[in-house]
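Only one protein chain is missing; all other protein chains are in place.
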Amino acid sequence: MLLAAPSFGISQPAVRALLALIVITMVMTVAVAYATWYERKIIARIQQRLGPTRTGPFGLVQPIADMLKLLVKEDLRPADADPVAWELAVFGIFVPAFLAVVAVPFTADWLVSSLPLSLLYLLAVSGLSFIGFLMAGWGSNSKYALLGGMRAAAQLISYEIPLILAMIGVVMVTRSADVYSIILFQDRVPLIVWQPLGFLIFLTASIAELERQPFDIPTGESEVAGGVFIEFSGIRWSMFQLTSYVNMYVFSLLGAFVFLGGWEWPFGRDVGWGYQLLLTSAKMSLFIVFYLWARATFPRLRVDQLMSYAWKVLIPFALVQIFLNGLFIVYDPPYVDAFLLVSSGLGAAALVTLVYQSVRVKPRLPLQMFSNTVEARSVV
Amino acid sequence: MLGILRSMGVTARAVFRRPATIQYPTVHREIANRDRAFPILIWDEEHDEPFCTGCHACERACPVECMTVVMKDNPKHATGESKRRKIIDEFWIDYGRCMRCNICVEVCNFEAIGMNNTWAGHELSRYDRSELVMDLDRLLSQSKAKKVEPGLRA
Partner (left out) sequence: MVAEHEQGLDIVDMPINMGPQHPSTHGVFRMVLVISGEKVVDVTPHIGYMHRGGEKLMEAMDYRQGIGYADRTEYLAQFSAELGYCLAVEKLMGIEVPERAEYIRIILTELNRLSSHFMFMGAFGIDSGLFGTSFTYAFREREYIQDVFEEVSGDRLMYAYFRVGGLAWEVTDNFTQRVHEVLKKTQKGIKDLDDLLTKNEIFMARCQNIGAFTADRAIAYGLSGPLLRASGVNWDLRRDEPYSIYPRFTFQIPVGNYGDVYDRYLVRLEEMRQSVSIIEQALEKLPPEGPIVPEKMPRRLRTPPGEVYAKVESPRGEWGVYLVSKGGDKPYRLKMRSPSFCNLSALREMTVGQFLADAVMILGSMDIVLCDVDR
């Protein structure tokens, strides 16, 4: 089903696909530009200040101003940068993000292309972006960039695994790897009810994939600022930032479709594309608000803590979820839904209580308080 | 996990507070009466001359030596209009060196110098550092125009 609504009476599938792609690219570009506006406003309100207010009413022209500024900036290129790696790093990150939008069904009729394995395609394509980080880190010929690039690659690869395992759990339950069918599966109950553990794992792993606080070691820290993107300025840097927001949209949409029911729950397909779009946007916004909220609230994890969290906590729990799913599918007990809900819920509770297994917060002695009368004095 | 949820609760509560931002320069915050912006000279309305007699007390007391004072015989004393024998002739303060410590105000014997406590005293940006050297007319202008009533005196 190709883009049905604004088809302008064109019947050739290739031309309609091209039109759909152009529309989506333009919409996504504007959408991510205004995602930056939204982020700045929300984070500012969390920090008890106003965001952009002077550029246009409520600062709405700010993204355009930023874009213009970045476009006219001088395009600096380090003399020792590796020509191929440095030049193509931007594309290595930018292209997979937009490729992912191709398989996303915005409403029941609006999608660019219907793939029978669209979930697999989405995960595969979003996993390609780490190559761009490596190229940026290596090609910049700078120690900070190198550190940032290596950390980015390690982080992205490590957190792919729990993400994919959580999705495998979903696929096991819905017997389909197509996002469209997964949405249709949820016509009565969204999947978050059957797979709460999978949902939590997806949430955490997706923040790590987006490289936002608390997992933003590759960008932001690296001891000064910028990390991988130190040597990129102007339009290249803006492409990195926009890619980060496109990824945020893609993961939000994925989460909204796979776990929250997308446009199908609770009203079904007959409501028309207006309400479906509204539902999609609302559910996607929940995820986006959560990502922004987490960004303003959490400090950064250190690299080793981050890695051990992925490998020692998330992956075992994801495997537990898969095991539970398999158990119920194979043995098919009566009230299988209730069993799945309870066991998965218990798993989620266990994950929540054992948040930092690797840095096990040992009980500490509280501070000793000494009064200021001289009798209480003793050194050491 | 509770700690993380508590942090998120704090940030969520903060969204509903009034932001602490003031839209300067459209809105100016109220500044205190004793605010010390930069020194200005006070104009004596009764005798239509500055209070300052050029006695060099503030110039000597200044820690950073930012003032230059020249006095002259007061023509109004000869005619009997004023009791001041000497009056200030030239007075330069380099606002770029002044550290706004208020010592000049404390040592003045005639209460002739005070600290500007208005926004005009703070908003003194210039493109060239030499423009920050204020001469006698500029120093007297705020008080002559009755725009300033310095807070701390002596």
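Order as written gives the chain letters A and B; numbering starts at 1 within each chain.
The criterion applied here is as follows: contacts are C-beta pairs under 8 Å (C-beta built on N, C-alpha and C of every residue); 3 or more make two chains touch, one makes a residue touch a chain.
Predicted model only: the values in this text are computed from it and were never measured.
Colleague: One chain isn't shown here. Among B:4, B:55, B:71 or B:124, which residue touches it?
Modeller: In the complete complex, the chain left out is touched by residue B:4.
Colleague: Given the full complex, what residues of subunit A touch the hidden partner chain?
Modeller: For subunit A, the residues touching the absent chain are 43, 46-49, 143-144, 147, 213-214, 216-217, 220-221, 223-225, 295-305, 355-356, 359, 361, 364-365, 367-374, 377-380.
Colleague: For review purposes, identify every residue of subunit B that touches the missing chain, sorted by number.
Modeller: Within subunit B, the residues that touch the unshown chain are 1-4, 6-7, 9-11, 14, 20, 31-36, 61-63, 99-103, 106, 115, 117, 151-152.
Note that in this section only the chains that are shown with their structure count from here on.
Colleague: Using Cα averages as centroids, what's the distance between subunit A and subunit B in whole Å?
Modeller: Using C-alpha averages as centres, the distance is 55 Å.
Colleague: In their shared complex, at which residues does subunit A touch subunit B?
Modeller: Its residues touching subunit B are 42, 44-50, 53, 293-294, 296-298, 352-353, 355.
Colleague: Any idea which subunit B residues touch subunit A in the complex?
Modeller: 1, 4, 7-8, 10-12, 14-15, 17, 19-21, 23
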